[in-house]
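To start, I am sharing the structure in question, which I have written as structure tokens.
Up next, chain A:
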Amino acid sequence: MRFDLSRPFDLAMAMSPDLFLFVGAMALLLWSAIGRDGAAHQRRIGVAAIAVAAATLLLVVAASTRGWSAGPGIVAVDGFRWAADLVFLVGAIIAIAMSLDYNAREAIFAAEAHVLILLATGGMMLMVASRDLMMLFLGIETMSIAVYILTGIDRRSPRAAEGALKYFLLGAFSTAFFLYGIALIYGATGATNFQVISERIVALKLEQTPMLLVGVALLLVGFGFKMAAAPFHMWAPDVYEGAPTPITAFMAASVKAAAFAAFLRVWLAALGGVYAQWHDAIWWLSAITMCVGNIVALQQRNLKRMIAYSSVGHTGFILVAVASGTTQSAAAFLFYLVAYTFAIMGAFAVIVALGSPGAPRERIDDYNGLWFVRPGMAIAMAVFMLAMLGFPVFGGMGFFAKWYVLQAALQASAPQTRLAVLLVLTTTISAGYYLYVVMAMFMKPRPEGADQLPPTNGLSRFIIAASAGIILIFGVFPDPVARWTRTGVDLVPLAPQVEPNFTQSAVAR
Partner candidate 1 sequence: MPNFFYQFNFYLFGLIAIASALLFVTRKSPVAAALWLVNVMFALAALYVMLDAHFVGVVQIIVYAGAIMVVFLFVVMLLNLGDPKEISDVSGKWGRLAAGLVGLALIAQIMTLARSSAPPSLVQPPDRVADDLKALNALGTIAKPLFGEYLLAFEVTSLLLLVAIVGAVVLGRRRAAS
Partner candidate 2 sequence: MSPSLSLALLQVVDRQAPAEFWPWFVATLVKLVALFTIYMIVVAYTTLAERKVSAWMQDRYGPNRVGPRGLFQPLADGLKNIMKEETLPPYANKVLFMLAPAMAFIPAMILWAVIPFAAPWASPWGRIEMQLAPLPIGLLFVIAFSSLGVYGIVLAGWSSNNKYALLGGLRSSAQMVSYEISMGMSLIPVLLVAGNVTLNEIVNQQASLHLWNVLTLGVGFFLYTVSAFAETNRLPFDLPEAESELITGYHTEYSAMKFSLFFIAEYANMLTQSAMIATLFFGGWDIPFMRADNVGAVSFPLVLLSFAIMFAKTLFFLFFFIWIRWTLPRFRYDQLMSIGWKVLLPIALAYIVIVAGTLLALDAAGLKRDFVYGAILFAVNAVLAVVMFRILDRGRIVSPAYGRLDPQELARLRSVSRARTHLTVSAGD
């Protein structure tokens, strides 16, 4: 079915999963305002929020099997959108499930926290659906504002307040860059619609227009902040450390994935025509990000900070896929997102499960000898660490994620050989800290007089086991997921428009 987006009903159908999510979130907001604050109310709202997210997930799955498409308009209806939506929704469901217990334990009784996760997810879905810079901006802001608040939702924690304030200020700053970039791109092309922009760049030969290039550069800076790419990553460690752990997981997985998905769409669908101009910038961004993230992560002794830096490193890896700019790399990118989401979510779920009130247990030393007291947890954590490292077999999907990105980089029409080499090198560096955690858990003795670890309840166990299981199973049989990501990307209308330009203009590197 092909939607005519100028008709309100078609527009509503095209946006039906997003609208459902938002309407559900607003209903829950009402409910959470009516009930009395407390552990029970918080849990009820949380469960309802999971239900809303799961229903949206089903809607997205249903939508993705219908083969919908759309005419010109400000939203895209394609497989890439549905695929990315699935990743966000799974991330949101896990994050809400994690915060059910975490919030009860830390006495965060604001039931709105769960709803804000839903609203942020809605923002992400709008981001990846948008085919217009204005719409994209609104999606980004909806997501960002919700996440700023979630970062500071624990009002008694000074670190959370610090993180929230830093995130908010730097986020607002990056928004300014972003808007300025949009304004300049509009000034140069007279359009905010991706398709019109890309057509005009080609038709009017705007490749060398300074206004367009400055606009693209500013847009890149804005995205760089959101993705935490290297020179713009300063906020990430403090924010990740200060935020409540489930929210950190949500930020590290879903928020970053959303920024990437939107980034990919803008860069390939709208700015494909100036590939030769932005390629160098992204090349350097990717290289610096890989180096900085992985090297700085080596010194971290706080697990949340370490994962924060490692996620900066992952940003660099994903940027390799963007820099190669082909359909194959878009598929690799989707696969990476799936693997990465489960690994990050799982790792943070372990951190949440092992903490207790007053003893968050976020330092790596707290994990010494975990194998001797909680073998299951230790194994799961090892799987997540190895997956992030990209270790074969035991790292499951993580290995294939890196493998596909490498493959995409090397098989692109302009092969990214140097980036691929750098990727392998920095991955080797990252082994230094990922394996250190594994080593600490399995080889170091449990320190004398360490506190008793709290019992883990069924929900946490399920989340951790499911994440680890998915990583391992699809690590052995990656084909279904790989096929799914490819079908996701095949439907993106960006490929036919953009690829001819690549062959023309991609000369360097």
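Selection criteria: all candidates are chains of the complex that A comes from, given by their letters.
Operating definition for what follows: a residue touches a chain if its C-beta (ideal position, glycine included) is under 8 Å from a C-beta of that chain, and two chains touch if they have at least 3 such contacts; residues count from 1.
Nothing here was measured: the structure is a model prediction, and the numbers come from that model.
Touching chain A in this complex, out of the candidates 1 or 2, is candidate 1. Residues 6, 8, 11, 15, 22, 26, 29, 37-38, 73-75, 107, 109-110, 112-113, 115-116, 119, 122-123, 126, 132, 134-135, 138-139, 141-142, 145-146, 148-149, 152-153, 155-156, 184, 187-190, 200, 203-206, 209-211, 214 of chain A touch candidate 1 in their complex.
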